[in-house]
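For this depiction, one protein chain was excluded, whereas all remaining protein chains were kept in their positions.
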Amino acid sequence: MAIAPARVPERGIPEWTGFDGLVQLISVDGQRTVGCPYWELVADVGADQLRDLYTDMVVVRRIDVESMALQRQGELALWAPLLGQEAAQVGSARALRPDDFVFPSYREHGVAYCRGVDPVDMLRLWRGSALSGWDPAVFGLATPAIIVGSQALHATGYALGIMLDGATSAAVAYFGDGASSEGDVAEAFGFAASFTVPVVFVCQNNQWAISEPVRLQSHGTIAQRGQGYGIPAIAVDGNDVLAVLAATRLALARASAGEGPTLIEAVTYRMGPHTTSDDPTRYRSRDEEEEWRVKDPLVRLRALLRAEGLADDGFEDSVTAAADEVAARLRRGCLALPDPPPDALFDHVYAGPHPLIEEERDAYAAYVSTFDS
Amino acid sequence: MAIAPARVPERGIPEWTGFDGLVQLISVDGQRTVGCPYWELVADVGADQLRDLYTDMVVVRRIDVESMALQRQGELALWAPLLGQEAAQVGSARALRPDDFVFPSYREHGVAYCRGVDPVDMLRLWRGSALSGWDPAVFGLATPAIIVGSQALHATGYALGIMLDGATSAAVAYFGDGASSEGDVAEAFGFAASFTVPVVFVCQNNQWAISEPVRLQSHGTIAQRGQGYGIPAIAVDGNDVLAVLAATRLALARASAGEGPTLIEAVTYRMGPHTTSDDPTRYRSRDEEEEWRVKDPLVRLRALLRAEGLADDGFEDSVTAAADEVAARLRRGCLALPDPPPDALFDHVYAGPHPLIEEERDAYAAYVSTFDS
Amino acid sequence: MSLGQALNAGLRQAMERDPKVVLMGEDIGKLGGVFRVTEGLQRDFGDRRVIDTPLAESGVVGTAVGLAMRGYRPVCEIQFDGFVYPAFDQIVSQVAKLRHRNEGRVAMPLTIRVPYGGGIGAVEHHSESPEVYFAHTAGLRVVTPSNAADGHRMIQQAVACDDPVVFFEPKRRYWERGEVDEGLATTVAPLHQARVVVEGTDATIAAYGPMVATALEAARIGLQEGTSIEVIDLRSLSPVDFETIEASVRKTGRLVVAHEASVFCGLGAEIAARVSEHCFYHLESPVRRVGGLATPYPPSRLERHYLPDADRMLHEVDRCLQA
Partner (left out) sequence: MSLGQALNAGLRQAMERDPKVVLMGEDIGKLGGVFRVTEGLQRDFGDRRVIDTPLAESGVVGTAVGLAMRGYRPVCEIQFDGFVYPAFDQIVSQVAKLRHRNEGRVAMPLTIRVPYGGGIGAVEHHSESPEVYFAHTAGLRVVTPSNAADGHRMIQQAVACDDPVVFFEPKRRYWERGEVDEGLATTVAPLHQARVVVEGTDATIAAYGPMVATALEAARIGLQEGTSIEVIDLRSLSPVDFETIEASVRKTGRLVVAHEASVFCGLGAEIAARVSEHCFYHLESPVRRVGGLATPYPPSRLERHYLPDADRMLHEVDRCLQA
């Protein structure tokens, strides 16, 4: 979907306050909005691409559902569902170019999927069989950050490296509305603005940080926080995959053109619990959940496809079948994930030799051997 | 000077971009600006008050000069001069009410003076005879923060306490342009906005953080940073004591009225070195220093007083004499500051009994006694 | 009642006793904290005494400092051990030092609650044992209960204490039940007093927090195998109640110190160093330490190899006995 690298519109970041002050290309009932200047950024997205985006979103949701099930069945220690955030993740990730580098949080399974990560590998961390699942360099995707907000600085530093290299790619940091309160995110804004580095901050404002509503973090918008640091910000309907795609393309184009950081606030909703350990009934209302169910990003894109005759039952069946296939593979792969050997404890703590590690490795082996005998 | 508690103007924070986008009541050449809505906030400031403000500024500068001299003579370990920031400090501090509570940085000698702290007590910290100099509760003034930015959170928490108490006073945090990059300051903005607490953030943007120019911290203004968090901000000519007084009164009035935090960016200049250890010739030009010398806050207020016939040679001589008297007392007091007894090492580490402290206290006494014998 | 419930009850009593006690933290209100330790407290005391904060740990502790200066007695919750580091600066440079800096003119009666330790199959950063960072920091008190009764008493003492207390809660023991006397005065034992949980004669195991139950298991097994092990629950990590430990070592002549944290420069080092010095002529064998490895905390499928269990404790006891 990065096929048509966007140019930075001459007039900078277009103003658009069509829908709740958010950039929106597809309305909640699946109509194309009229007059939004962001359309020019996705002018190349035709029928096939729309169907691909839909397929991505369905598959990603299926991965999420399957992982929830695996957790409920005791196969995963934990899972952080992305339900409801498929458009924000797929839309932004599909705008990325292979040489961009992403610093995700723990909820970006959709982003990881779009970067080409095998869903089974995503589960390593959640099953507890590893602290990571893939080679960051291969996919241009760091291991998910669990320390909320820390990755914003990593992305900024990586972007500084891109700038020093004279490259035209970008670093992308994903984080949540809650994370925007952490000092690290603020420092990342400051460094990124000060150094004018090619970084895109994608904040998925899913309305909640565990039990805390976004208004507890910020009375204004998160987009405004970035602007205070001199970072142009785009507030976008995060349940509109095309709008997110457009905004991300614009941000990446700005980065590549040497215009520095952009903040995208993708306004969306965490339709599920924070993680499988969470119980949202303690802190939010069914009414609110219902209100957002109407804005479901998949429903909306399907409505568009249907309205424009781009999808029929046959297409949908094939998408479902593809998603089921991915889910089946995921389940098989999960169950087959091996436990690491105990000796792996000592691996990769240091690159070079380290007497204490070697000593403990030997002691551990000796200790284990007392049981063998 | 807190005599006429300001009311919050109905229209909120008045816009005023008369001088470089800054609120200004006295022009660089000592003229009253016309039409600035902030005048109504200082309508009660007559001849006597203007002369008092001038006296404060002269005395504060004299304290600073004397302390620099004491450091050069080896009587202080270090000194952080406020030269050039007298208006920003006196103007803001004179707006404060007795029950407001201030969290200063290490450069706020002028604020401390206005809060009633004995200048000799200010030197304890710089002489190395104590880590603090006065009782914070008595003066409504915390011990200066050396960890840059940390005090912004303390002020926010204190303000939360004021709010919980249902009191109408405010907490005030002073920090610099450099500090505005620290995560703690950002978190303070976030908490203050989220809780709507009565705190005033006074950022003295003196253009430099040691050797780093303010543009390295922020491409926009510091006022904007606060606004991004939803905190109304006032950018004020920090070398204009009346403008700073007006802005601070407005901020305090907002706080007392339950309208929450305000950020004041007082644009000023650090005319001296960062501290007595610093050598500004390494990183800034004489031209720049000259440019700001013209804007000297004392010169400006004197020009106004002279132009309006509020000061004559006799008045100025009496001010100088008063300042010299303070300086002489300061010098005598400094030289007389006692070293703390070694045993003080163990005092006040804990409120309650602590076996290890007692053990070390005894061991130390025993060790010292080996030399006596 | 469980340890988690005991802490909840203790907090409730502390809040009832002193209106200046205020709780702050992420998700402690309606949710009652991710471990439900503050469950029901916002409902009963209101959202001005049980305050959900923005998601920023330095902010939580830094604003608590200001609240304390205003005369409040804040109790901060850090959601998990691994999230205390963003607040490290405020804890080390402010909380720990403010009283000393101000020559006693400023009080810092702050409690910082930190669920800590492993063994619950969690993802990274949720199983750490950072206690020694705080124990090494002058000006702080560091304590950790190992059971419901101590949790109930110690949290009240910590909140009532005029010094800052970092209060480590052994999260994998939250659900373990024990007798709690809710009427118990908070002054029964000083907060820093250790306890001999089981008496023994052949060797001493000094443990704390989550490791106390494990040490007790080791002692039970030891007894079956004919070794009489004395188990000490340190309860306080700064200061450490060396009197109790040294008295035990003078009796048994052998000491094993156990904790989940990495052995290297862990609290066990201080205890071994001190006991080796003070009990030099009473030790029959070197003090041995059993604890976490000199590696980051592993993925949870490996944690049982990382964490000391009763077998590893007994292995070290055996080595003491064989020396």
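Each chain gets a letter, A, B and C, in the order it is written, and its residues are counted from 1.
Rule of thumb we're sticking to: a residue touches a chain if its C-beta (ideal position, glycine included) is under 8 Å from a C-beta of that chain, and two chains touch if they have at least 3 such contacts.
Because the structure is predicted, anything quoted here is derived from the model rather than measured.
Across the whole complex, the hidden chain's contacts among the shown chains comprise A, B, C.
Only one of the listed residues, B:31, B:129 or B:168, touches the absent chain: B:129. The chain not shown here is touched by just one of A:54, A:191, A:269 or A:364, and that residue is A:191. Within the full complex, the residue among B:135, B:316 or B:360 touching the omitted chain is B:360. Although one chain is not drawn, the whole complex shows that of C:245, C:272 or C:310 it is C:272 that touches it. The chain not shown here is touched by just one of C:27, C:77 or C:124, and that residue is C:124. Even with one chain removed from view, chain C keeps its contact list with that chain: residues 58, 82, 85-86, 88-89, 92-93, 96-97, 100-101, 124-125, 132-133, 135-136, 138-139, 238, 261-262, 264-270, 272-274, 276-278, 280, 285-289, 293-296, 323.
Taking the complete complex into account, residues 101, 103, 130-132, 135-137, 142-143, 147, 150, 152-162, 164-165, 171, 183-184, 187-188, 190-191, 194, 347-356 of chain A touch the chain not shown.
Residues of chain B in touch with the missing chain: 77-78, 106, 124-131, 146-149, 178-179, 181-184, 209-212, 216-217, 277, 279, 282-283, 339-340, 342, 344-346, 349, 356-357, 360, 364, 367, 370.
We adopt the following convention: only the chains that are shown with their structure count from here on.
Between the CA-based centres of chain A and chain B the separation comes to 44 Å, rounded to the whole angstrom.
Chain A and chain C have Cα centroids lying 37 Å from one another. Across the assembly, chain A contributes residues 181-184, 216-217 that each touch 2 or more other chains. Residue positions of chain C touching 2 or more other chains, listed in rising order: 53-54, 56, 58-59, 86.
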